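One protein chain is absent from this view; the other protein chains keep their places.
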Amino acid sequence: MSLVEVTDLSVEFGPLRAVDSLSFSLAKGAALALVGESGSGKSTVAGALLGLHRGTGARVTGAVRVAGTDVQAASDEELRRLRGAKAAMVFQDPLSSLDPYYAIGDQIAEVYRVHARVSRRHARARAVEVLDRVGIPDAQRRSRSRPHEFSGGMRQRALIAMALACEPDLLIADEPTTALDVTVQAQILDLLHTLRAETGMGLLLVTHDVGVAAESVDDILVMRHGGAVERGPVGTVLAAPAEAYTRELLDAVPRVDARRTGSPATDEVVLEAMGVRREFGRGKGAVAAVDDVSVTVRRGETLGVVGESGSGKTTLGRMLVGLLEPTAGALRYEGRPHTGVNPAVQMVFQDPVSSLNPRRSVGESIADPLRACGERDEERIRGRVRELLERVGLEPAHHDRYPHEFSGGQRQRIGIARALAAEPRVIVCDEPVSALDVTTQAQVVALLGELQRELGLALVFIAHDLAVVRQVSDHVAVMRRGRVVECGPADEVYDSPRESYTRRLLAAVPALDPELAAQRRAARREPAVA
Amino acid sequence: MSEALVTVEAAGTESSVPAASGARQFWRRLRAQRAALVAAAVVALLVLIALGAPLLTALEGQDPTTYHPSLIDSARGGVPVGSLGGMSADHWLGVEPQTGRDLFARLVYGARVSLGVALAATVAQVILGTVMGVAAGLGNRWVDLVLSRITDIFVAMPLMIMALALLAVVPGDFPRPVLVALVIALVSGWSTTAKMVRAQTLTLKNLDYVAASRLSGWSTWRTAVRELLPGLAAPVITYAALLVPTNISAEAALSFLGVGVKPPTPSWGQMLTSADVWYQAAPQYLLLPAGALFVTVFALTVLGDGVRVALDPRAASRLRVGTGSKREARAEQAAPQAGTRARRQGGAKTEAGKEDRA
């Protein structure tokens, strides 16, 4: 009998059909990834396996059997016995998924005591045991810490420890590494792999990232609009996708090892940062977010800035456009000192929701730079806004619509149009695609490339995703703890990195090929053993 | 009130970037709440009564200040003559013990004082609070420090005590209702409003669209007016709606203590001062002002809650607690157009999709 047996599952929230007649099964000890873009219903499926939609007003039809329990027919009591004991779930955001008020060991012990009739003391000991198992150093002592005293990766380990506590047959991991930096992501994926090998539990991995799936599972199920598009062994599906959508999806995934067919480099420096430093806080508490960073941006080329969270890349970006003043060092635009904002240096922001004023029509937002520089002729403003909308691939007639009427990708296009309205020479893009699905991401990246070629723009492309940065950049600066650790032509940095940090970063990027992923995992483990 | 609590309180009023929530959407959401509608009707009726007080009393043929010694039994300590506290065709709700003044007239004129003082105080609180809050939020470190300290002091002061003390020192010839409104406004309400506005300003200030406006070349001042102030409207209105009933209670309390509106101006709180002595002989002398006060404050509170829900849909949806995927569905319902369009485009990120990865 298989561990999970889903037959003809549909989940409806009101008029919305989030999951549409989906069937799949998972054998004991096997690993399956549900891969899909946002809105594909993959997380809803994960919730349905534990009956989490019960009592929320969702309409669930079809049959779900998990570890011998008929989830649909089970009583509340039976459902509780399933949750955590036979099938345990690991969530995306490890900080918000733990109670901030209790020690981590106590939280694990609480869950353990729900399913095992043991003393408090025994449960606490069990908590320490599983924390130790997931690689928390000094587990006895750290089990008394509360979640905010742990780092992101440690918290995710703690959540996995909680899942292990009752030795479940099935682990459901819902985007377990999405909130983590790439090096930490690699560690967590390795941990999941090791645990699975040791305990023989089944794994259902929900992810938007094909690379993460390739690293972790045997079988893959590509979802779209609540239904299955394609399924099969992960190697087969990724190497030779049968369906058009799968191909589209895979084509959109940026490859960290693909060389950029670059634009001809020029030597004309437009924007330059010289030894800039930025501190936050004062006196003893002052922290330098950016420390002695020098970069140059040349006309018509893209400078990629890549780094993990806290590396200071966003602060650097804000200084480049003049939104933040450097504490020390200087900026130069076309050879002249550059302080404060300058229409010729614009920015595209990360969050497509907060970068547009929800109370103003998109046409108004785009017209802002025009009006700010003194244009009064309404006809001309309107004409120019329509032109810009068309240029970024939107319907010019949507001029009077409000931001909430657009999707994330469209909003990002509007942000680009607004930046273009000022006729800039440089656009700093701060994680412009990290909130977007891969297919949309590819479209926006393509648009930026087109605009760059057409207008001779210089771009600064700030991102945490090494593959995206490689895809767009001519030069790359790798940042860590406020400093640039390595800087140079993109191909050099990616193909023959000089710094060990860069090498570690690159080694942590999930590979799309399961074979390669296995090799890399082995390689990662070796230094740890040695 | 302590720092921590103000944050807790303000959390409920913080607006969740209501997508183009125009006046129309507000009305639609308000209309959806039956309790708020009933409350709104009651409030409207009260306002009409207050405005039409001279008309109503003329209809009855009485005024609120004339003594009617003939209608009270001075031998029994001033109890109204006749049954039910002197109710008659001339005096619809009876007369006041001891003075014989018409109760109906005093009650409707009392509504004028109550609502008038409360509204005036609210306007003053909102203006003062918004100005202080925006200034603290936008000003530099020192401006913020000084203004926040001042605000904190006023947050800490107990309303009743300060109002009492202030009313003691102000000369008696100052127009009393205006004074009461000013004192209420000065010692309460504005400070919590200022704290909330400051917090909101700080949040809005760091939003990317404000940065984008600055990058467009607009001055800081223009950016503040165009991008910040509209974002403050919803939370400030919400707060104001909840301040009105509090101010009504405050005025009544001050008058009850004998330091608010001075006789002969009628006020509900003042009427209650001696009501406990007369409740057996003239129960309506207690019940009418108490009832009027209760109904007014209750209706305004319910209405204020309704306004909050209408302006901050999140407050309403807090009732329904579910998993991320459910929120996903709700958001999808809220923006069905965007959702379908996005899917046609090949799964562009939608409003709903945020939940998946954000």
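A and B label the chains in the order they appear, each numbered from 1.
Definition applied: a contact is a pair of C-beta atoms (placed from the backbone, for glycine too) under 8 Å apart; a residue touches a chain by one contact, two chains touch by 3 or more.
Here is the rule we go by: contacts and distances are computed from a predicted model.
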Undisplayed chain, where the name is taken from the UniProt record, one of "ABC transporter permease", "Imidazole glycerol phosphate synthase subunit HisH", "Sodium:proton antiporter" or "YeeE/YedE family protein": "ABC transporter permease"
Displayed partners of the chain not shown (whole complex): A, B
Sole contact to the chain not displayed, among B:Ala44, B:Ile127, B:Val143 or B:Ile161: B:Ile161
Which of A:Leu16, A:Val111, A:Leu303 or A:Leu323 contacts the chain that the document leaves out: A:Val111
Residue among A:Leu50, A:Val212 or A:Val428 touching the omitted chain: A:Leu50
In subunit B, positions touching the absent partner: 1-5, 8, 11-12, 149-150, 152-153, 155-162, 164-169, 171, 245, 249, 252-253, 256-259, 269, 272, 275-276, 279-280, 286, 290, 293-294, 297-298, 300-302, 305, 318-321, 323-324
Chain not shown, touching residues in subunit A: 50, 52, 79-85, 88-89, 91, 93, 96-102, 110-111, 114-115, 146, 148, 159, 162
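In this section, only the chains that are shown with their structure count from here on.
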Centre-of-Cα separation between subunit B and subunit A, whole angstrom: 44
Footprint of subunit B on subunit A - complex, ascending: 13-16, 18, 37-40, 42-44, 47, 52-53, 56-58, 92, 175, 178, 208, 224-225, 248, 318, 321-323, 341, 343, 346-347, 349-359, 365, 368-369, 372-373, 402-410, 415, 418-419, 421-422, 435-437, 439-440
Sites on subunit B touched by subunit A in the complex: 17-20, 207-209, 211-218, 227, 230-231, 320, 322-326, 328-330, 332-333, 335-339, 341-343, 345-358
